[in-house]
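One chain of protein is taken out of this complex; the other chains stay put.
Read from first to last, the chains carry the letters A, B and C; within each, the first residue is number 1.
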């Protein structure tokens, strides 16, 4: 590894760590927002063997190394340039995802809770919203049906909550066996990539056993686990050995920034 | 009308009468066998406004006036030449037919009975077949779901039977109300075009009321209703006024023969 | 067949959109020009449906044309503004599904089947009994979905009811006068909207001779006999894009989508300037150039992307050596 870049934001490192989390091969479904940027980075640098797909209908997108931008959302036309197949949403979220072809889903959300459930719907009571959000898009089915889920979310106490206000996108729901009781398959190993660190879940078998709670596994440079706990809305479990995340390499950081030329993704307040 | 051609076979007139039965416009789904020949003739001569479609996935096929042949079955590649859209079987038998877009289905079969039910499956008892047939293809769903059905079948006592050995393709099943009780929509006005004449069904409302039995309405030139009864396996109802079918015109006959250059359709024993 | 379905956007909306209709307003084949025509026509009591309902749908809410939405994602509600306010104060009723949910429901509607099973939604709060009759909704309990088990293996699933919009408004690359539409590129849930809707109104960048359609029938997404009206409307998707013709006008979109959602006054000013005054899409484009300069569209001109390389031939033999 080359000299670490010393001038980077936590959000930048979050995206880079998400890219590093990608398996070397497999079908990856990109959720809305930062997952598109992280997935593009991974495809170009960390995991050229993955097949990037979107719910809009672009399958196995292979951007050229000098692609001018990460797609501006999953509707960006540049997803048609380098795709092996372009089709429709039923093929993407139905045939591809429901059909069992998606190895990894990468998602963002407004809230996440200790069991990895996501909320993209509403803040407060669904029946009397404090604040209504845009909605789930394909987030729900990716969380229900992908074999693994990576979640990319800034570490904020108001977003890392004890219990999501509305579970649009099931992680381990309320603990061991819950996914199977609901009629879903086991899922994992899942990961959460935040602006402070990397989290796994305490289950060896995708939710059958274990506490299924989120566990801090790795932390960003110069951060203390206590800082993570402060920005987490429940008593966060911490792994016995908390690894320190490698800072961005110069290559990672320069490519990430080149892929976001309009600061569409990494403008503070937008993620 | 020009001078009638005086040298023609009853099978040729059957196809010509089927073509004459086509409405001026509407979506027509072509079944296997003679319906393809009759539909092509209609499109080129009697009903240029119809949209010919096949279960294989050719939609709104408009052959050029000098087309070299009627399609050799519904898989003939020439159905891609002149089609407005080509797609797959789910779009054809699902989206198009189940979706309620098919105005007329035109079918053949091994047997037909007094209520217009068809059999494409087996002769004798399904559990101990005398003779097993090829199977129904799309015949079943066209009979279930098209708004109208035209059936093209040679007049033979062994094929016009009191009750089909296996009802693969419901007409009026066992009489008034039967389609609706089964969960199907009303259907009609249906017609049967045989080598002896033209039959309707005694129901004013697609099977809700009336006897729903087949009725001889028109007869081919120089034939006697008694001859039709002899080749019908039940006590055939005959309309008070049995119209005589116009013989083929020279144009109809020459075009029909040009469309079957290999005698694929009109070789005796093949239909 | 031979009857031309070509007409102006204002005529198409007047003839084929009725007050109270359920209108497919998607995201991918975004028919901004047709939605502007709906606003001009002052239609009322519409329901907007789509896997995602894009900013063109927001305009139907803000204009008071649509008071219901059935969707998986509502672009106008992404950030604080009038649409969130309307959903919170009850002036915009909503039934939340997901992108896949609506896409499958449109497919079921197109297929003429009563419902489609999915394993999505299992384990979510969507299915909470106390959420089925929520104050923001309009379908009522029992009509939104049903939890069932497979008669074959007992697999739990959610039955999503078929959705047949009264009318769909879509934008595509090209069509002939008969309404045979050709589109290419990732198409989202629009593919099934073309088949699910009882009436289809499509605006296109180009009207082409039927021969162009017939020369590549595999590119056709819906045959003319399913289409009610075809509108020739260059830049009909602006500020969304049309693959092969122009890209998204993100600058215009970012500016206006925030602004129109900010206050009634801002919305009315936008509607007067960009929807009512121009009268139609041609006027809108003229105003765009007056407002931003003749080079207003340069930023979205396509300068990248590919075209088919290898030949495709729908070839067959017209004379056969046939022996029976």
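Rule of thumb we're sticking to: a residue touches a chain if its C-beta (ideal position, glycine included) is under 8 Å from a C-beta of that chain, and two chains touch if they have at least 3 such contacts.
Just so we're clear, the structure is a prediction, and the values are computed from it rather than from any experiment.
J.: Looking at C:233, C:275 or C:300, which residue reaches the missing chain?
T.: Answer from the full complex: C:300 touches the omitted chain.
J.: Out of C:41, C:282 or C:320, point to the residue that touches the absent chain in the complete complex.
T.: The single option touching the absent chain is C:320.
J.: Which residues does chain B use to touch the chain missing from this display?
T.: 54-58, 68, 72, 75-81, 83, 86-90, 93-94, 97-98, 121, 126-129, 131-141, 144-145, 166-170, 173, 178-179, 182-184, 262
J.: Suppose we count only contacts with the excluded chain; which residues of chain C make the list?
T.: Looking at chain C, the ones touching the missing chain are residues 112-119, 142-143, 146, 148, 150-153, 155, 157, 159, 161, 174, 184-185, 208, 211-212, 214-216, 218-219, 241, 243-248, 250-251, 254-255, 299-324.
J.: List the residues of chain A that touch the chain left out of this view.
T.: Its contact residues with the unshown chain are 25, 27, 48-49, 51, 58-60, 62, 68-69, 72, 76-78, 80-87, 90-91, 94-95, 98-101, 145, 261-264, 267, 270.
In this text, only the chains that are shown with their structure count from here on.
J.: Which chains, taken as a pair, are joined by the highest number of C-beta contacts?
T.: So the pair of chains linked by the most contacts is A-C.
J.: Work out the mean Cα position per chain and let me know which chain is farthest from chain B.
T.: When every chain centre is compared against chain B, the largest gap points to A.
J.: Let me have the rounded angstrom distance from the C-alpha centre of chain B over to the C-alpha centre of chain C, please.
T.: Each chain reduced to its C-alpha mean, chain B and chain C end up 39 Å apart.
J.: From the mean C-alpha coordinate of chain A to that of chain B, what's the distance rounded to whole Å?
T.: Averaging C-alpha atoms per chain gives centres 57 Å apart.
J.: Mind pulling the chain B residues that touch 2 or more other chains?
T.: Within chain B, no residue touches at least two other chains.
J.: Could you say which residues in chain C touch two or more other chains, in rising order?
T.: Chain C, residues with two or more chain partners: not present.
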